[in-house]
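Part of the complex only, each chain left as placed.
Order of writing sets the labels: A and B. Residues in every chain begin at 1.
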Amino acid sequence: MTSPIDLLRRQVSDLHQELVRYDLVVWTAGNVSGRVPGEDLFVIKPSGVPYDELTPDTMILCDLDGKVVEGDHAPSSDTAAHAYVYRNMPEVGGVVHTHSTYACAWAARGEAVPCVLTAMADEFGAEIPVGPFALIGDDSIGRGIVETLRGHRSPAVLMKSHGVFTIGRDAKAAVKAAVMCEDVARTVHISRQLGQPLPIAQDDIDSLNHRYRNVYGQQRAAR
Amino acid sequence: MTSPIDLLRRQVSDLHQELVRYDLVVWTAGNVSGRVPGEDLFVIKPSGVPYDELTPDTMILCDLDGKVVEGDHAPSSDTAAHAYVYRNMPEVGGVVHTHSTYACAWAARGEAVPCVLTAMADEFGAEIPVGPFALIGDDSIGRGIVETLRGHRSPAVLMKSHGVFTIGRDAKAAVKAAVMCEDVARTVHISRQLGQPLPIAQDDIDSLNHRYRNVYGQQRAAR
């Protein structure tokens, strides 16, 4: 019988292909991780392995301090940031990091993506916020993600001058948030090139987001 | 022998791949439906199923109130809008909804795409108009589509802050309209980035559209 960790290895490995399919990554940049349900462990992409060569076996199993528990490669150089999120946000089951083009273009200006599309009200329920500038090497990036997203409706944060981190109840939800984040970052950017997108009233944003999280969510849960 | 409904299930399922091919959709957003000829029924995409997993069997059969007649999944969350169009526009045999990037960028500003390309005069015969801001959950979206497109040459409407709906004599024609809508929304956007596209005289628009609908249309009918 396939163990929960092996299932997760396969899921996390496969989800990396969605980053490629939606052009969110180049070369070996970008990474997906998923928490092992009920354990203080998560599975993450190895460092520097091409997307074509990712397999369940190459995924790295880490503890919540980001130490390797099992795996033949070094884990992603962003492992400490993922680990910090899992340690501090127990409700999070998946984390994704990309340098997707349009989201990074907003991040490079340190500017949030305003909520001006109904699909964005559904998925993000608010603007996509900007997190602090933080250097790699300690907990700064992880702390910036958690401080920005805790209590925020958005599952995505634009880390200043850097890139995107997204969270979700599982790895698939975090990947969906990364895909949608780039999609709305692109559409709102293009809209703004020729003028100002119309605001959506806060009440309408609230109502769309509530419906999406509840009515639509229950419908999906029922499937 | 294959029934008309089974043929339509296959056609509608296959047409979703055109949305993917032309980059009109991400994740599970977007949907195509087709009216069952001579019956008060239509076939539509299920909700939340990935494009890779769509098959004729997964398509949902609905009545013109949007109630499921046959199908194992919930129908697309946009089913009520499709149903409203079929109830109120008997000449329509296909409806498509997307959040395609450039069309949504115009929709987010609430701005119509001006008719400044001969291909646009052919296919749309006018600007691509903007429909009202409308929340999901009742007939508001359907009503907005019908009120905007009834009597308009354009088979596409940009719903404000939301996305595109297109109509056609059948599902394939509605998909073609969605593809062409994004194509001209993109080209006119890019043209406008560096100046003003030249207007086309109303007489020339009329003449191009008339020829396309008749001469070219009859030629196609004859094939």
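Quick note on the criterion: a residue touches a chain if its C-beta (ideal position, glycine included) is under 8 Å from a C-beta of that chain, and two chains touch if they have at least 3 such contacts.
Please read these numbers as outputs of a predicted model, since none were measured by experiment.
Visitor: With 2 copies placed here, how many are in the full complex?
Guide: The whole assembly in this structure file has 4 copies of the sequence.
Assume only the chains that are shown with their structure count from here on.
Visitor: Please report how many Å separate the Cα centroid of subunit A from that of subunit B, as a whole number.
Guide: 31
Visitor: Once bound in the complex, which stretches of subunit B touch subunit A?
Guide: Interface residues on the subunit B side: 26-27, 29, 47-48, 73-74, 77, 99, 101-102, 104-106, 108-111, 133, 135-137, 160-163, 189, 192-193.
Visitor: Spell out the part of subunit A that touches subunit B in their complex, as residue ranges.
Guide: 22, 116-119, 176, 179-180, 183, 186-188, 190-191, 193-198, 200, 204, 207-208, 211, 216, 219-220, 222-223
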